[in-house]
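Take a look at subunit A:
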Amino acid sequence: DGPKKVVFLVNGNLGDKSFFDLGAAGMKQIKAKYGDAVETKVIEMGTDQTKWLPTFEDVSEQGFDLIVSSTFEIADILSEVAPNHPDQTYVLVDGVMPYEKGGYDNVYSVVFKQNEGSYLAGILAAGLLKDGTIPADQGTSIGFLGGMDIPVINDFLTGYVEGAKSVNPDIKVAISYAGSFNDAAKGKELALAQYRTGTAIGFNVAGLTGLGQLAAAKDVGKWALGVNSDQEAIFKESDPAMAAKVATSMVKNIDVSILRTYDLFLEGKLPVGKVEAIGLAENAVGLVETGNMKTLASDDLKKQIETARAGIIDGSIKVTSAFGLETDKLNALRDSVRP
Partner candidate 1 sequence: MTDFDLASLITFIPAILRVTTPILLAALGVLISERAGVLNIGVEGMMLTGAFAGVVVSAATGSASLGFLAALIAGGLLGALLSFAVHVLKSDLILSGIALNMAAAAGTTLLLFMLTGDKGMSGSLSSKVLPHLTIPVIAGIPVLGTLLSGHHILTYAAFLAVPGVGLFLMRTPMGLRLRAVGENPESAAIAGINVRRVQIGALVTSGVFAGAAGAFLSMGYVSWFSQNMSAGRGFIALAAEVMGHGSASGTMFASLLLGLAEAASIALQGAGLPSELMQTVPYLVPVIALVVHARRRQRQLARA
Partner candidate 2 sequence: MTDRPLIAFAGISKTYGNGTLALDDVSFAIRPGVIHAVCGENGAGKSTLMKILFGLEQPSSGSIQLDGEAVAIASPRVAAERGIGMVHQHFSLVPSLSVAENIVLGQEPRRGAFLDRVAARRRVEELSRRYNLAVDPDATVRTLSVAAQQKVEILKALSRDVRVLILDEPTAVLTPPETEELFDRLRDMRAAGLTILFISHKLREVRALASHVTVLRAGKLVGDAPLAAIDDEAIARLVMGQAAGPALKRGGRSSGAPRVVVTGVHLKARDANDRVEGIDLTVHAGEILGVAGVDGSGQRGLVSLLTGRAQPTTGAITYEGKPSAGLGTAALRRLGLAHLPADRFQDGGSKRMTLVENAMAGAHRLAAFSTGPFLKRRAMETRTEEMIARYKVRCPGPNAPLSALSGGNAQKLIAAREFATEPHFMIADQPTRGIDVAAAAFLHERLAELAAKGGAVLLITADLDELLTLSDRIVILYAGRIVARLENEPGLTPERLGPYMLGLESAA
């Protein structure tokens, strides 16, 4: 029979520099690896949520072998569509089906433990301050710039704060939310406000808004931490001075995991009807260690990060997740590090 058909449904628009772009990159990797044996397709469903269900229904009838989509919101859509198409296989990235209620034997969910990767980012940020690599006159606290006050963003925050606290229990973290994912100018302004009030290094988790932090870091000569993809690499060619201020990026290898999903699917080993949570152990999240970090971080600090990684993998270190965390508890965590 002919080539296999895989489709990735974007419940928004491409260009977010985050899950959607990474998902599309995963489709490219599948195509690159399997060539003519596979047909891949990416469909943008847009931001109008009422259009998502009809698109899933259409696509489910078009004979795809694998239908991939991402984000938690899609779980609700799949819970309506998947039972009606028992022969169709679905993959939900960064979201979980309510398996405990039974059913959904045709959906494979995979979630990323971004809190684990962020824990390492927190160690790096706090460590750079503690060991004086970033001198105290640049600032004494670290920053976090979130797109919105929502669980998937806060999952980065909890790990980041806990990682930093593991280095310095008294660390202060300036936390801002932009309220938008595409306003780079506002992201820059928020980052500048943090830098102005004593932040020396900040972590942006805000899509296109977050990139504004890089411009701010360049302007004031302080430091930024990228997210999802290697943000140093984005500007390496076009703006080396800015790229030089990205200490590292906490990557979330959605692309790699989508390719892995397809590999497993071909082998007949895809664990449908289940959720897999992948993190440091699976190399699904982690820090970019080949860029600025290589020269910036001391060997001690790198060692400390390695130790933490091992601890998380072997379970001796537990990182709090924002999923399922009550608002009160989250507020308590944020209050504990307020500058």
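The rule is simple: a contact is a pair of C-beta atoms (placed from the backbone, for glycine too) under 8 Å apart; a residue touches a chain by one contact, two chains touch by 3 or more; residues count from 1.
How were these candidates chosen? In short, all candidates are chains of the complex that A comes from, given by their letters.
Since the structure is predicted, the reported quantities are computational estimates derived from the model, not experimental observations.
Every option in 1 or 2 belongs to this complex, yet subunit A touches just one of them, candidate 1. Against candidate 1, in their complex, subunit A makes its touches with residues 13-17, 21, 149, 174-177, 179-180, 182-186, 188-190, 192-194, 196-197, 208, 211-212, 215, 234-235, 237-239, 242, 334-335, 338-339.
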